Each structure stands twice: as C-alpha cells, then as structure tokens.
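Of the protein chains in this complex, one is absent; all others appear in place.
Going by the order they are written in, the chains are A and B; count residues from 1 in each one.
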Amino acid sequence: MSEKVLMRGTQVIGEAAIRAGCRFYAGYPITPQNELTECMARSMDATPGGTFVQAESEIAAINMVIGAAMAGARAMTSSSSPGISLKQEGISFLAAQELPAVIVNTMRGGPGLGNIAPSQGDYFQATRGGGHGDYRTIVIAPNSGQEIADMTRTAFEYADKYRNPVLILADGMMGQMMEPVIFPEPIDISSLPPKTWSLRGAAGRPSKVILSLLLNPAKQEELNWKLDRKYKIIAREIPKAEKYMTDDAHLAVIAYGTAARIAKGAVRRVREMGLKVGLFRPITLWPYPSRELHELSRHMRNFLVFEMNMGQMVEDVKLSLEGRSDVHFYGRPGGTISTPDEIAKIINTLYHRQNLEKDS
Amino acid sequence: MKKTVFAGFGGQGVLMMGYAFAMAVMNDGKQITYLPAYGAEMRGGTANCTVAVSDEEIFSPVSSAPDYAVILNNPSLIKYESMIATGGTLFINSSLVTTEITRDDISVVKVPAGDMAKKLRNERISNMIMLGAFVSRSQLTSMESILNALAEITKGKKSSLMKSNKKGLDAGADYVLQGA
Partner (left out) sequence: MQKVFQRPKYLKQAVFHYCPGCGHSIIHRLIAEVIEELGIGEKTIGVPPAGCAVLAYDYIDVDMGEAPHGRGAAVATGLKRVLPDHIVFSYQGDGDIAAIGTAETIHAANRGESISVFFINNACYGMTGGQMAPTTLLGQESTTTPGGRNEKRDAAPLDLSEILAIARGSVYIERTAVNSPRNIRKTKRAITKSFKTQMAGLGFSLVEILSPCPVNWKMTPVEATKWIDDTMVKTYPLKVIKDTVGKIDG
C-alpha cells in the first residue's frame, strides 16, 4: 500500500512515470518545470535500466525519445511552451512513425518567451497537432496532484496501446502546487506485452524499418488512412470528463486544468446564492469529450467557457454542441490567475441576463 | 476553508514554515494545497507560499483574501496587508517588520521572533517561533502534528536540528499564550 505524500505536481509526474515503467527520459532546462527534469535525473540513476540524458536542446531531447521509443522503451520528455514549439517536428515524426511516447507541457504565459505564470495559451497547439501534417496527439489535462499521478500512468498506457504520442498538458500552478497524493503501485515492466514492432536487431526475423517517408503516393495515402482509422477508435474509446452539479443546472461552466479549479470554486459560490450552475471539465482535450457535452445540451441551453487564454477550447465546445445551445466565453490571457469570486460575478451576470432564474 | 500566506525574504525559512504546516494538516486527515512562489518570482530574495486547509475539496489554491498571513519582512507586509480578509489575523515578526499597520478590521499578533531567537542563541529558528505562534493562535493543527511533520521533513539530519526547532516552536506558542 502506498502512503499519502505531499508532493509538487512536476515531481508527481516524475514519480508516477517511473512507476509506470518509464525508463528513458531526455530533457532540457526550462522554467516552470525544472523540478521534473531534476527528479528524473535522480530517479533514473536509482532505477535499474533507467536512462537520463540532459540533452543539448529541446530538439535533441525529443529525437532521443524517438530513438528510445524505436528501441521499445517507455520514454518521456518534458518542457514548457517555447520548448514544446521546438519539439513539434519530432512529435509529428512520433505520430507518423506510430511511436509511443509521453510529452509533458507545463504551459507558460503568452506567445514568444512569455512569462512563467500559469496559462492555457497552448490549447490549439496541443490539440491540433502542433507540428506539420495530418495527425493527432492524445492530450490529457489533469487538475489535481492525485489526477496527475493517475493520469501519468494512463498516458503511458494510451501511448503503448495506440502507438501514439500522448501530451500531458499542465501549467505553472499544476506543476508547482503541492497536494496529498497516493501513488499507484509500480508496474512490473517485464509483464508488459512485447513490442513486436520495435527495433532490436533482425535476429531470427526479417529486418524492419520504422519510417514516415513514403514516396509512393498510394502508400502515403494508406498510412494516412490507417492513422485516421486509429484516431477514430481513440475518439470513441477514451474521451473523459468530470461533471459537477450539472444534473439540475440551467448553465454549465466549461473549463479544464487550473481554470476548472477556479471555476469549481465559483460554481460553489453561486450555488450558495441559489443559482443552478454546474461545471463540465474535460479531462481529455483530444479526443474532446464531445458526446458527453452534447448529452448535457439536452437539458441545458447555456454554457460559459472559461479559459486562461482569449478563446481556444471554446471552438471545440461550439463544434460539440453544433449550434444547439448558446455558448458564452470569458477568458483572461495567461500571466494572471483569475479568482473564484471574479468568475462567480461573470456567472451571476450571465445567469440573470439570460433570465435563467425564471426557469427555476 | 482557511487560507494562510507565509511571506518574507528568501533564506528566512518561509517555504519551510508553509511546508511543515501543510504536511501537519495533511497528516491530520484534512484537505490541503500548498502553492509556493516559483521561478523568477523567487529571484531577488522574496519568498512566499499559500496553504489552504479544508475539510472539503479545495478548488483554488490561490488566495486573494487570506484568513491568516505570517509576515517576516517589510516588503511582504506592504504586499499582503491590504489583502487579508476582514476578521483575519496578521502575524508579524516585529523584530524586522517595522512598517506601521493601518488595518483595524483584522487582529494583529506581533511576535519579536528575531529578538527571541537571539536570546535563545539560535537566529535560524525565528521562523519556528513564528510558526509556533501561528499554530497556537490559529488552532488549524496541533503542536504535536507540527512536530511530527518536522521530524519527517528533517529525517536523516542532525537530531540537534529537531531539538532547536522544538525550542523555537515552544517559545512562539508560549509567547502567544501569555497574551501577545
């Protein structure tokens, strides 16, 4: 039985990754996620068969992960917004070559260098692929220490199961905050199914190639069809969302990660005032939990999307609801953290403007 | 739900106060979040952290109106005095914090922790004196829980460290009990 420990989010990812069988990590220093890299340096040294490389660049780090994944290891790299931009070519290769890997983005505020305050400015980059080509990355957005511990394991499982890169999307607050965590027991990596596709030398079998260049247009098209079939299966199998007080609600706030924590506090405040408001929190951002959201729109006509950016996830909400409901948006750009009171005021105003109290 | 801000210069043991408090409360079986200032915010010598304690799920770990503030230097007083919730309690290390306090809707506990630490011949324990005063007054956790948490944190370090920590905690608690 694991006991409850108080741990920083970045370190929770590291510890959970090791317990999930991660045996290769390459990274490059960038705030606010350096504790993760440092944690992996210590943990890999203490783990038999574990490798840690401080890479010369973000680009080298993701490419080392490509090599490690080709060799069959559970591999991970992590960074923060500008560093993730640099890794995008490699993520595109991981997707095309159908290699499993986990990438952690502890988002920073703003485009360019940005500051290190919490932000959700990388939603488009994360969910739309980020790199070149017609591919998808599984995106998981935990919002508590415990969920980080649990979903980091899930990330490695999804990566292997679907042979696809998985992105854990966090921010400075998720990364730096400490909460009590109970870790899942470490897995026995020898019990994992063999990766028959991995490159381990052509002993007793024909040689294998892992590639993404297909000069024959028909073969290139077939690869893209194959990826698309896989993405459709993923979109059916793994969407995940939390619903909080939505059963009798006239309005639901939609938010993820740090923003959802703040929104939940706001929902509780307005509930105390008698407003029938709930929270819908996507946990997977790709695939987006569209069906679950669509379900809600059967008894609810008003949604308020709250993001720590100027409107990115709101597009997925509109796509999911297909015009069936009114979608409102409140966002603040990264760099500052809104308070539950602030969001409660926004909810209150909207609630009355839409005459929702009359529905009660 | 109660939120507490600990703030001061880097090196004063501000983050350690918050961490020990958070750990004690976690072991009490309550919900907690601990959010430290990080990165560039830490450069230039200021440090702060926010600890939220509740019997229920904690949503936002940030506090715009903390119930308690434990302040170890003047810049932090200027930053946090106006934020403290009405009816809240401000603890200051009055050996270092000399700025006049203007709020009259909060309780102020002045602890000359610097001078007390000097008298105890260990200037490094002024944070423990403040923590002792804070725990004793706020009653958010017990002295026993704090001691257990500190023992866990300092595991493997010199036993004299725990002894001096305890000395500081007791001194702070006693000072408050005597009616500061």
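Definition applied: contacts are C-beta pairs under 8 Å (C-beta built on N, C-alpha and C of every residue); 3 or more make two chains touch, one makes a residue touch a chain.
Since the model is a prediction, treat every value here as computed from it, not as a measurement.
Enquirer: If I'm reading the header right, one chain is hidden. Which shown chains does it touch across the whole complex?
Expert: A
Enquirer: Just name the one of A:L113, A:L211 or A:L319 that touches the chain not displayed here.
Expert: Touching the chain that is not displayed is residue A:L211.
Enquirer: For the chain that's not shown, point to the residue among A:G14, A:P32, A:G90 or A:G257 touching it.
Expert: Spelled out, the listed residue whose C-beta touches the missing chain is A:G90.
Enquirer: For chain A, which positions touch the chain that isn't shown here?
Expert: Residues 23-24, 26, 51, 53, 55-57, 59-61, 63-73, 75, 89-90, 93, 97, 199-204, 207-213, 215 of chain A touch the chain absent from view.
The criterion applied here is as follows: only the chains that are shown with their structure count from here on.
Enquirer: If you average the Cα atoms of chain A and of chain B to get two centres, how far apart are those centres in Å?
Expert: Here chain A and chain B have centroids separated by 35 Å.
Enquirer: In their complex, what parts of chain A are in touch with chain B?
Expert: Within the complex, chain A touches chain B at residues 4, 6, 31-32, 115-116, 172-173, 176-180, 261-262, 264-265, 268, 337, 339-341.
Enquirer: Residues of chain B touching chain A in their complex?
Expert: Its residues touching chain A are 19, 22-23, 26, 31-36, 38-41, 57, 59-62, 64.
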